[in-house]
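Report on one structure; see the data block that follows.
For this depiction, one protein chain was excluded, whereas all remaining protein chains were kept in their positions.
Let's look at chain A:
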Amino acid sequence: MIDSVCSLCVSSLVISVEGLPRPTIIIPEQHILIEGDDEDNPYVAKVIRLFGDGEFGEQMKAVVQWFVRVSEVPLSKLKLLGREPHPQEIFHYQGRICDDEVNVESILRPVQVTVACVHPKVLGHKMCTNITTDVKSIKFKNIDSWMSGHHLLTMLLLFQQIMPGTPRTPHQATPSIPCRSLPTRQPANILEEARARLHVSSVPESLPCREQEFQDIYSFVESKIIDGTGGCMYISGVPGTGKTATVHEVMRCLQHAADVDEIPTFHFIEINGMKMTDPHQAYVQILQNLTGQKATPDHAAALLDKRFNNPAPRKQTTVLLVDELDLLWTRKQNVMYNLFDWPTQRHARLVVLTIANTMDLPERIMINRVASRLGLTRMSFQPYSFKQLQQIIMSRLNKVKAFEEDALQLVSRKVAALSGDARRCLDICRRATEICEHSTTNPSATGLVGMSHVMEALNEMFSSAYITAIKCASMQEQLFLRAVIAEFRRLGLEEATFQQVFVQHQALCRLEGLQPISVSEGLAVCQRLGACRLLLLEPSRLGVLQRVRLNVSQDDVLYALKAD
């Protein structure tokens, strides 16, 4: 900090610096430190000339040439340098943003800048210096006591214009969600513990009821890794049957085996068709996972092609898992073609495991050459039976006694009859534990989850609310539904215009002894029923001419209306 400015003349400036006994002189061609945002790293500049500004020349200013520190340079530009910069290195700045004039009050102190030895280098401009051990010796050399307290910097060289004036795009953006202030609570009672275990995300180490599939996939991949060849496998099954989980388990075991040197090391990559915005992004993601490079889809495809087609020594086997394969379909099917073609190259060492939902996907949507490259190594995951679902829940709970036997059986049977989806089963059980927890009047008495709770959960999650919605509709809405059915009966069709239905509606109003409603009101009633999708309507700009269809069966409507 400058304590006082003693005098000014054009040729030099005398300042007194805190901590130094005698006043310091600043002259042109001298390097100085200028106050900046960071106290530990003030800006570096070289004085070009000094002058007085303002009416009477009272405001002293200096025209400077700025330098930038290594820390101020964005990473991508640093890479252009082609070598590792020294932490104390500074660079000449030729940008047009910063003002070249500064007030002398912001000058901290003079500084010494040295040029280390010179070495011609790439940037096409002047020479860059190469830092050698000279720097270290220069840097820490003891200086004259007069100038003790001065920093020593090495100066290096020129460089293109650095940052443009627009807001800097975040180059170093790391994806992250902020952290909690306190860690989460642990489960407090049995039901909470059961709920935590029954959550779909707590996948166990080894999946029950999928041992055979695990073995098949394991042996397939292991043989390919050991032989150093490539191959394709197609895994299919309805959602919720454990395909992705089983493959993950296989890869975990193989990784463990590779860690203890039983099999050669390999590289596991996973991509998901639904997590991409475009099928061609598959190339980008595979390349990024393999080599960390970012590229456009076309470039990435070319790079991957080169990589898989050319032999390379000491190449690891790559195991690629492609989830939701059907979303990688394009009209020319070139993404799928490449994915299945690369494993057939001799030097590729690529094993591709694909997962989809339909068993006949290759025959249905793939052209012949793609389907033939996919090959006949197929595996189909069957939906779970009720015994399997029961076993899955029991193994998850693992001696946490929270459910009654028949309650579990009921859930398993119901879900197995419908879809055989393990996720559904687990969610229903979780909901049943919640109902049990909140239904007990005495919170400390945690009974087991019984049939009644499970039935309630099943009703909630399996029911369709149409009948309840019709029962809870207003009087006019119910009359309108009746009118719709009456008009359908009269016409013998499943469709009528609003005008026709309205006539019936007015008649019904008179029958019920209600005041007849206006057309606008009738249209509003009709719109409300259409918004709930109890009725299917044409666009409302057609007004009274719009056609009306029922979205619920007539019997259901009559049943719902009768029960009053």
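Observations, loosely collected:
FYI, a contact is a pair of C-beta atoms (placed from the backbone, for glycine too) under 8 Å apart; a residue touches a chain by one contact, two chains touch by 3 or more; residues count from 1.
We take it that contacts and distances are computed from a predicted model.
Name of the non-displayed chain as stated in its UniProt record, restricted to "NADH-ubiquinone oxidoreductase chain 2", "aldehyde dehydrogenase (NAD(+))", "Origin recognition complex subunit 4" or "Translation initiation factor eIF2B subunit delta": "Origin recognition complex subunit 4".
Check A:Ser12, A:Gln281 or A:Gln316 against the missing chain and you find that the one touching it is A:Gln281. Checked against the full complex, the candidates A:Val14, A:Cys253, A:Cys532 or A:Leu558 give a single residue touching the omitted chain, namely A:Cys532.
Looking at A:Leu376, A:Met475, A:Leu493 or A:Leu511, the residue that reaches the missing chain in the full complex is A:Met475. Residue in contact with the omitted chain (choice from A:Ile25, A:Met451 or A:Val519): A:Val519. Even with one chain removed from view, chain A keeps its contact list with that chain: residues 167-170, 173-185, 187, 192, 195-196, 199-203, 238-240, 274-278, 281, 284-285, 324, 327, 357, 421, 423-424, 427-428, 431, 434, 438, 460-462, 464-466, 468-469, 471-477, 499, 502, 506, 514-515, 517-521, 524-525, 528, 531-534, 542-545, 551.
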